[in-house]
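Excluded from the complex is one protein chain; the other protein chains are retained at their positions.
Coming up: chain A.
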Amino acid sequence: MRIGVVTFPGSLDDRDAARAVRVAGAEAVALWHGDADLHGVDAVVLPGGFSYGDYLRCGAIARFAPVMEPLVDAARGGLPVLGICNGFQVLCESHLLPGALIRNDHRKFVCRDQPLRVESTATAWTSGYQAGQQIVIPLKNGEGGYVADQRTLDELEGEGRVVVRYLGDNPNGSYRDIAGIANARGNVVGLMPHPEHAVESLTGPGTDGLGFFTSVLEGLVRA
């Protein structure tokens, strides 16, 4: 199985995402922002970082990168896509996911080991978890406050599309403690915390993040 990891100028966690893909047992394929070709990958990760320096607005420029054109089409057709942190912002800017991410309510960058509850296992990226399972993975962002209008929030909750929720102190002011969401079909998931930083106990708070990558792999193998 081949999972693509897109590098935009300013992507930072692309090598980490590729490592997580390998640790999960898949082949990581480097995709370049300027290349409008997905090279036949079976799934795509949009990694964390500051694409294009986060100028204008986080993810706002990356959305227009050549690679996004085939990606958006493929995602609408069911290709599994995971957006982590800046990748989540890109997915929102691309309208693959609803809502937006704004500056943390306390106005500071925050890096910490974040407890989360997996709310939905009906997605390509979380099928390997138990519903309600509590996990700890690193969170690190300056603009991670998830916002959307009431109707959208209610819709997300009603359709079971809130994928992960913050436990304990809300780290960034996200509405309803939302840490990650999915599209209606469940193939596109975006979240602020970084599962790729919790795939080896040596370099992370544990291995709770590995499930995101093994979930998609198992789904692809079954398909």
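Operating definition for what follows: contacts are C-beta pairs under 8 Å (C-beta built on N, C-alpha and C of every residue); 3 or more make two chains touch, one makes a residue touch a chain; residues count from 1.
Convention: contacts and distances are computed from a predicted model.
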{"item": "UniProt protein name of the chain not shown, from \"Phosphoribosylformylglycinamidine synthase subunit PurL\", \"NADH-quinone oxidoreductase subunit J\", \"Transport permease protein\" or \"ABC transporter ATP-binding protein\"", "value": "\"Phosphoribosylformylglycinamidine synthase subunit PurL\""}
{"item": "Touching the absent chain when the full complex is considered, from A:G87, A:G190 or A:G204", "value": "A:G204"}
{"item": "Sole contact to the chain not displayed, among A:A30, A:C111 or A:A131", "value": "A:C111"}
{"item": "Contact partner of the left-out chain, one of A:E93, A:E119, A:D177 or A:E196", "value": "A:E196"}
{"item": "Chain not shown, touching residues in chain A", "value": "9-10, 12-13, 15-16, 19, 48-50, 52-55, 108-112, 138, 140, 142, 194, 196-197, 200, 202-204"}
